[in-house]
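Read through the structure below, which is laid out as structure tokens, and then see the notes.
As you look at this complex, bear in mind that one protein chain is not there, while each of the others sits in place.
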Amino acid sequence: MSYSVEIKQLDLSFGAVKVLRNLDLNINEGEFLVLLGSSGCGKSTLLNCIAGLLEVTDGQIFIKGKNVTWAEPSERGIGMVFQSYALYPQMTVKGNLSFGLKNARLPKDEIEARVARAAEILQIGPLLDRKPGALSGGQRQRVAIGRALVRDVDVFLFDEPLSNLDAKLRVDLRVELKRLHNQLKNTMIYVTHDQVEAMTLADRIAVMKGGAIMQLGSPDEIYNKPRNLYVADFIGSPSMNFLEGHLEAGVFKVDDMAMPMTGYEFAAPQTADRPAVIGIRPEHIVTGELVRNAPLQYHVDVDLVEPMGSDTLVYAKLGDHLFRIRMDGQATVKAGQTIEIGIDPSRASLFDKATEDRL
Amino acid sequence: MSVVEQTGGQRAAKARKPMRLFRNPMAKIASIPMILTAMVVFVGGTLWTVVHSFTDSRLLPRLNWVGLDQYERLWDTPRWLISISNLALYGVCSLVLTLTIGFVLAALLDRKIRFESAFRTIFLYPFALSFVVTGIAWQWILNPDFGLQSLVQGWGWESFAFDPLNDPDTVMFGLLIAGIWQGSGLIMCIMLAGLRGIDEDIWKAARVDGIGTVKTYIRIIIPMMRPVFITALVLIASGIIKLYDLVVAQTNGGPGISSEVPAKYVIEYMFRAQNLGQGFAASTMMLVSVIIILIPWAYLEFGGKKNG
Partner (left out) sequence: MADLTMTGPRGPKPKKRFSRANIFLYGTLIVVSMYYLLPLYVMVVTSLKGMPEIRMGNVFGPPLEITFEPWVKAWSEACTGVNCDGLSRGFWNSVQILIPSVVLSIAIASVNGYALSNWKFKGSEVFFTILILGAFIPYQTMIYPIVILLREIGLMGDLGGLVLVHTIFGMPILTLLFRNYFASVPEELFKAARVDGAGFWRIYFQIMLPMALPIFVVAIILQVTGIWNDFLFGVIYTKPATYPMTVQLNNIVNSVQGIKEYNVNMAATLLTGLVPLVIYFASGKLFVRGIAAGAVKG
């Protein structure tokens, strides 16, 4: 099986600062891979290394089986879409699309044909003679993608292309991007710090931190089975509730509560008791009628209520611990009330307190 | 199979890693004029002059070492001493007056007045003119027989005397009037930009606190404009050391040698007196004085940033 992009033991340092550490990553043909992480995690750096815009310190990069570690960006078979779209302001849309082809010294009629084909796919035919300044955000994105499309590249690289836009446009363009990927079926590598974008677009997500990949997996795996505390905390909004306690013979104990982890799939057979952290997503805590069916049931005191329209975020105290609970938008709880909640341990996540890895 | 291929690929990759020196060669080729200018002219030329200041070069440069002889002779020459004290006097006055005038004019223009751009155009136009033009124009205005002095005398005040260019004691002030006329517009512009950069809320806050306009300027605005003042200071100071054309055009160092300046001393010893060694020693002293001014500034500007 051949990969579209292979990254082997990649290292990158700026002086004494290590930005990427011994990073391995294989990306499948036609895959939509999202590099997700907070700023400074090295995700954009990695993308720039793949593009050839940054020189690596050590390691190799293969694209379509060809070693491109030291190749020029234009020789790698990649196209790139930038955060600002980086359309050449003084050229028309047509000029933007054909600039790369002219640099490659393609014959004129070939350039015309390719531009026309890209314009048709992206439906920007009527815009070809306009300057980028006269385009809307969505049109600019399409031109930016078109610039990669005309060059017939294997891999599309996206560097946070939606983060400069307002919320509504961002959703529209996200949908359009997904549709485009379904249509073109190119390999796409997409950098973002927005987990919603990552969850909705990705075939697989690579969560990065400190120049290394914390977890690589499908959005479902990342969300439901975070491999360590960092990923668990980073993914999900509002973020996961954590309780520090002790795991003894398959029972998680915190203060005077005992939670038997019935139905929880341990990553490895448990041998020793140890200090542990349990993580429960606010949306996995049930209330009202559903409590009856939950394996674990508790009473909590409501501390604060934040109605958000579609749902309601309730801050409640379980013993000494403040919990976030996501309830239906029509919920009518009030601060000071005591309510019943239900928890299903099979949907929770357990982490070793020392290593922070999933148990 | 694939393992073998990949190791082969890796070896090829190692072999293809380009040499550091030959990466983006065009940028390096394009930078050659800059590198030559920096290294040959600025560094090389300056070192050359400093080295030759320790020789007895006269008509032609030669490496016949005489130690500090040229410097001893320099500091024994009345003309050099006068040049230095002239420059000090001109420098201090020019610095204080230019900063004051520049700031006051900028503050006046910043009072939301009408015709602001007309006034600004008037204050700045002398800066577009050369020192030669400036010097000649003021030489004419200060001409005792036809200029200001004769005008006031013509009004009936027969004993009025204002003839700075022919009086050794006041000739530097004659130059100062012209120098400030030429250069204060630039400082005004910089100050005005600095004033415009101050948050309008500061003014509102001061008004709410009941602080008067003048007091607000002195207590709040000027301290906030410290970087602008430093820029202006460096600008004026580097201009003062270069002072040459104005003197040549307006007084040519006269009367006698009473308005000589160091830059003129250097040029005359190098190209007229055919005493290169003296010229080199004098220009090295100019360099030293620039370094003395520059180091505290660089320390304030860049050393302070690192700490903060």
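Order of writing sets the chain letters: A and B. Residues in each chain are counted from 1.
Going forward, contacts are C-beta pairs under 8 Å (C-beta built on N, C-alpha and C of every residue); 3 or more make two chains touch, one makes a residue touch a chain.
The model shown is predicted, which means the values in this text are computed figures rather than measured ones.
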Selected residue (touches chain absent from view) among A:Pro73, A:Pro260 or A:Gly288: A:Pro73
Touching residue (missing chain; options B:Ile211, B:Met224 or B:Met286): B:Met286
Which of B:Asn64, B:Ser85, B:Thr100 or B:Ser130 contacts the chain that the document leaves out: B:Ser130
Chain A residues that touch the omitted chain in the full complex: 48, 51-53, 72-75, 78-80, 82-84, 86-90, 99-100, 103-104, 147, 151, 159
Contact footprint on chain B, counting only the chain that is left out: 20, 23-24, 26-28, 30-31, 33-35, 37-46, 48-50, 52, 61, 105, 108-109, 111, 113, 119-134, 136-141, 143, 146-147, 150-151, 154, 181, 185-186, 189-190, 193, 231, 234-235, 238, 241-242, 244-245, 248-249, 252, 262-263, 266-267, 270-271, 276, 279-280, 282-284, 286-287, 290, 294
